[in-house]
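The other protein chains are all here in position, but one chain of the complex has been omitted.
Order as written gives the chain letters A and B; numbering starts at 1 within each chain.
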Amino acid sequence: MIQKDEINEILEKYHKEKITIATLCSHSALNITYGAKQEGFRTLGICQTERVPYYRAFTEAKPDIFPPDIPSIEDPKDMLNEKFQEILREHNTIVVPTGSFVAYVGSKNLEENFFVPVQGNRKVLEWEGNRKKQKQWLENSGVKIPKEFKYPSDIDRLCITKFYGAKGGQGFFLAASEKDFYKEIEKRKIDPKKTKFVIQEYVLGSRLYPHMHFSPFSERGLKINDGWLEILGYDQRMESNIDELHRAGLSRKEMKKLGIEESFTVVGNRPVIPREKLQIPYYSIGKKIVEASQKLFSPGMLGAFCPETICTKDLDIYVFEISARIVAGTNIWSPTGAPEGWYIWGEPMYMGRRIAREIKLGIERGELEKVVY
Amino acid sequence: MIQKDEINEILEKYHKEKITIATLCSHSALNITYGAKQEGFRTLGICQTERVPYYRAFTEAKPDIFPPDIPSIEDPKDMLNEKFQEILREHNTIVVPTGSFVAYVGSKNLEENFFVPVQGNRKVLEWEGNRKKQKQWLENSGVKIPKEFKYPSDIDRLCITKFYGAKGGQGFFLAASEKDFYKEIEKRKIDPKKTKFVIQEYVLGSRLYPHMHFSPFSERGLKINDGWLEILGYDQRMESNIDELHRAGLSRKEMKKLGIEESFTVVGNRPVIPREKLQIPYYSIGKKIVEASQKLFSPGMLGAFCPETICTKDLDIYVFEISARIVAGTNIWSPTGAPEGWYIWGEPMYMGRRIAREIKLGIERGELEKVVY
Partner (left out) sequence: MIQKDEINEILEKYHKEKITIATLCSHSALNITYGAKQEGFRTLGICQTERVPYYRAFTEAKPDIFPPDIPSIEDPKDMLNEKFQEILREHNTIVVPTGSFVAYVGSKNLEENFFVPVQGNRKVLEWEGNRKKQKQWLENSGVKIPKEFKYPSDIDRLCITKFYGAKGGQGFFLAASEKDFYKEIEKRKIDPKKTKFVIQEYVLGSRLYPHMHFSPFSERGLKINDGWLEILGYDQRMESNIDELHRAGLSRKEMKKLGIEESFTVVGNRPVIPREKLQIPYYSIGKKIVEASQKLFSPGMLGAFCPETICTKDLDIYVFEISARIVAGTNIWSPTGAPEGWYIWGEPMYMGRRIAREIKLGIERGELEKVVY
């Protein structure tokens, strides 16, 4: 693990008035770049060669420093090259890691081999990426979580089986019994001995993704220990084909006959607002997750994160996963802002902008190292 | 019933340049408070003690006069205390009643024991809260309404059974026959003789909630008799678990086996826009409801209201309920504004702001008593 001191040393050499905010051109890069520009930063886009013309199409959200000014890359892992890292450091770059960034580059690589300051707490990588550690984090926080079943034979209610490392929900399936489980496994030609999966209680309700941010500076939002928790908005994911499968009106039997399987591939996001009374338990969930993180990996969760939740008919909220960084669902509120962001800031405060604002606050207060690692 | 003259007398003593807009911290309080601030009013938050830190988190939407400046309350009914009412009057307060406000404080209490000016026509309380009176209102208006069945034995089509006073749709169920009805009753362990319910035809289509406002001043929107009807936006409710139950792909039989029941608990709202041609029948429905209200309880409907509707495949619109005040669905458009609000006002006009604007217009014209009772 790269030490905090090593990053602090790099950060000390940076020209603070010339900080550049960079991200990988994917996931929520337009949101991040547009927000960074709005906060007055120079922006840099790490972009795969084949994507360059498309990111260029976003005339106003296109990064300032972009191919051909800097090299485009063939593979996201190329940003690990010493020469590329050197370019980033020369531009006084702080990198905003997104889910795609971590997935493509590899969390181990970010922990060990990426000597560029990263927004947030680099330690969160192992607590987010490792299922066991994430589970420990959630359990320690005391939030409601879906029950997990170790063996298919334990299944005693409706469950969802999720595969480790599956991108965007692909391949997930539901089963209410051991028999169902093996039917699905067989249908999908999966060898359960060779595949890592987790069997999770499937909680019925409405999925809600709150866009949280924790700051040591903001003096806005809910005060927690030495910082402030903000919820800047909510979204709901759009998943293919499960969201519209019902429109076909098929029974399970017909689906089987037609060779149709349900799937949970994320294809987009929609804006939602929860009932106002639910803002309270959502803040309470955020608080618990932040406090647990501070105990587990001090200074704990910093910047954007999202407890992925289900709200049941009794208004119980279950957290089934934590994304410990900006989620793509925040894109739907960029750049006009969700109601909650306006209520806290009095201006459109979407997550891409909020992240840049945090870096700005850090620079202004001479405490940038508090939000960068 | 508190007389209009009594409220007018209180209102006369108010410093009109120092009017404070207050509401109960719940439901759409952030929307109302932010809107009132934007229109230049001081705001006051009536807040249950346990909610104080959470409402404080909304730094820019937090009421100006808020605990500890005024007492927090343990129970919403505490605002009926003479001393609390006195504080409200001292601050020249006009209260915006929300659905939560009415539900928690009780409509009878608002009618008899709350001597503080309330935005809108206080008489609407009994026409909204009493199912028989609301039905009379709807029938008099001539809008399409779902058929109601007095006895379970009358059920001859798909019906929804709704319980009186159920919060946010909890416990509602569908049945297409008397047999189905009793099956559901039994499953839910309900004694139909001890429970008040209404059996309503379940109209198939898309739910649409238009955000209407009727004003004696605005000179914008559709002219009706001595006032103007505006539709400022639309939303669709998000209900748990019914909205996502289909994702589990269960048959009724499987649901029964797993002990799963459908439910209609409102958990949030989503933005929608109807086809432009539907704006016309929606205005027509609003017109009919306003005109009927003027005949039934002069001066009739004032300020925000919402006919809750279903739009069928043939574009017939059925009204299944009227909310005679601001609905929480308006929260989704706060504060950036729905297209319709912009089209009428040329600026973001969300319902919280619209209500404050109406009070402002009343003050400017010296006719505040026309929109407050």
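We adopt the following convention: a contact is a pair of C-beta atoms (placed from the backbone, for glycine too) under 8 Å apart; a residue touches a chain by one contact, two chains touch by 3 or more.
Keep in mind it's a predicted model, so treat the numbers as computed, not measured.
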Among B:F114, B:Y283, B:F305 or B:Y373, the residue in touch with the chain that has been omitted: B:Y283
Chain not shown: contacting residue from B:G221, B:G268 or B:G303: B:G221
Absent-chain interface as seen on chain A, which is shown: 26-31, 34, 51, 53-54, 56-61, 100, 168, 170, 238-241, 243-251, 254, 258, 260, 263, 265-271, 328, 331-332, 334-336
For chain B, the residues touching the chain missing from this view: 157-158, 174, 176, 202, 204-208, 219-223, 229-230, 234, 236, 242-243, 245-246, 251-252, 255, 262, 270-280, 283, 311-315, 336-337, 339-340, 342-346, 348
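Operating definition for what follows: only the chains that are shown with their structure count from here on.
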Centre-of-Cα separation between chain B and chain A, whole angstrom: 35
